[in-house]
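For this depiction, one protein chain was excluded, whereas all remaining protein chains were kept in their positions.
Showing chain A:
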């Protein structure tokens, strides 16, 4: 079961306008931020399917950047994610594709990110109502539900690529 709590249904508390295209994507970006352990210096984001068609109206681009900056789903600053990223001198690029080759769902994205020392690539799917899952890390299948308790410390040990 993906939805495990009454608060997966009544919640999250979030900035609008879409739980799957905004809040769920903030959560995926935030996971990336926490895995890297800092705000990335450069990111390349690929939106698939529904995300690539509606990202502007749903604020999906602001959501993923907001998450990568470490913001939570209910942080009103998500609205200003691009200005904040500019202050951090984050280098951002986007790509848009139709179908995700790695996971069969319309709400999928890939984030490839680099800090000074590390690089990591994650694939995330937003399953609805703000609940998301990581299905890919560095090209390997993963199955990490973001509405569960996560041990980021051991994940960093396992997944981070040292670039030095």
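To be clear about the criterion, a residue touches a chain if its C-beta (ideal position, glycine included) is under 8 Å from a C-beta of that chain, and two chains touch if they have at least 3 such contacts; residues count from 1.
The rule is simple: contacts and distances are computed from a predicted model.
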item: The complex's invisible chain, by UniProt name, from "GntR family transcriptional regulator", "L-serine dehydratase", "Glutamine amidotransferase" or "siroheme decarboxylase"; value: "L-serine dehydratase"
item: Residue of A:55, A:103 or A:135 in touch with the missing chain, whole complex considered; value: A:55
item: Chain A, residues in touch with the chain not shown (by the definition above); value: 1-23, 49-50, 53-59, 74, 76, 78-79, 105-107, 126-130
